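After the structure tokens below, expect a handful of questions from me.
A single protein chain has been removed from this complex, and every other one stays in its place.
Showing chain A:
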Amino acid sequence: MPVVTAEPTVPDEARAAREVYRDVLVELLGEDERYVCLDSDTGLFSATSWGEGARRYLNLGIAEQNLMGVAAGLARSGRIPFVNTMATFAATRALEAVKLDIAWNDLPVRIVATHGGLSAGHLGSTHHALEDLAVMRMLPNMTVLVPADGPATESLVRAGAELPGPVYLRLGRGATPSIAPGAEPLRIGVAQSLRRGSDVTLIATGPHPVLTAVETAEELARDGIDVAVLNMHTVKPLDREAIVAAATGTRGIVTVEEHWAAGGLGSAVAEVVADLGAACPVRRVAVADRFAAGTGGHRHLLARNGISRATVTEHVRRLLA
């Protein structure tokens, strides 16, 4: 039987990251003529009042390959397109256009991908994206960002908008709690330290993995286990310095992500540790090498696939055993 952990309740003030993003994008389009919003009929912008930016919102229909190529043509002409689709369509269906038209040309296209990880819930494996971080971080020139809450979404959208090259921004679907209220705006490529600790370092990316890491660390602290937590909101370029510090300053690393184990954050961290030659064990909490087990809502699928406090706790205890 699957272990179903208690689901944290989402506070009323929590907002879906994609809604935060949408509001920031409306502001950006009003501020700067270069910004263009290309939609693939996501529905995210149905009730949006664009104001100044109205003529720079274009719904190009349900055609993701074309979407990416059009974005490249616009970017080559001096515009900065924000391209909107779901994570799995960006990373798989439209991948060749992302690779050749956008990444190869190093163009300032911002691919904003909702429904990251298992957040599409009961929509099923057609709409889950458990490969996107691996796919996108493999592409030269691409910056890969995963905000863990609303404030992080705002700071990463704004920081990402300024970059000279392409950006992949992974968002979820539903509302998630604020993880670090009042924190400094995030800096791309610099991990956010959410908790200091000397025994083990948890390195997580995305709303639920980061929240799970923070909650697990708090639970373990009650047992006298001192766990550090890093929010690795930038999967590429990875904050090597923070990983090296974790590998040399604590007894092991546990990564937590809403992604297949192959190629995602855990793999990226393990690559850094392997290059370092440090004797630091790396354990990965991720979705196993299969299409997501179970059916149901997002939180159920997370628990069912082991992205949970129980799994993280087990890995930490094994590292310290």
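Here is the rule we go by: contacts are C-beta pairs under 8 Å (C-beta built on N, C-alpha and C of every residue); 3 or more make two chains touch, one makes a residue touch a chain; residues count from 1.
Everything that follows uses one rule, which is that contacts and distances are computed from a predicted model.
Q: What protein name does the UniProt record of the undisplayed chain give, "Glucose/mannose transport system permease protein", "Transketolase domain-containing protein", "Probable septum site-determining protein MinC" or "Citrate lyase acyl carrier protein"?
A: Listed in its UniProt record, the absent chain's protein name reads "Transketolase domain-containing protein".
Q: Using the document's definition of touch, tell me which of A:A16, A:L44 or A:A71 contacts the absent chain.
A: With A:A16, A:L44 or A:A71 as choices, the missing chain is touched by A:A71.
Q: Considering the complete complex, identify which of A:A14, A:L58 or A:L163 is in touch with the unshown chain.
A: Touching the chain that is not displayed is residue A:L58.
Q: Among A:V20, A:V36 or A:V287, which one touches the chain that has been omitted from the display?
A: A:V36
Q: Which chain A residues touch the hidden chain?
A: Residue positions of chain A that touch the missing chain: 36, 55-56, 58, 60-61, 63, 65-66, 68-79, 96-97, 100-101, 104-105.
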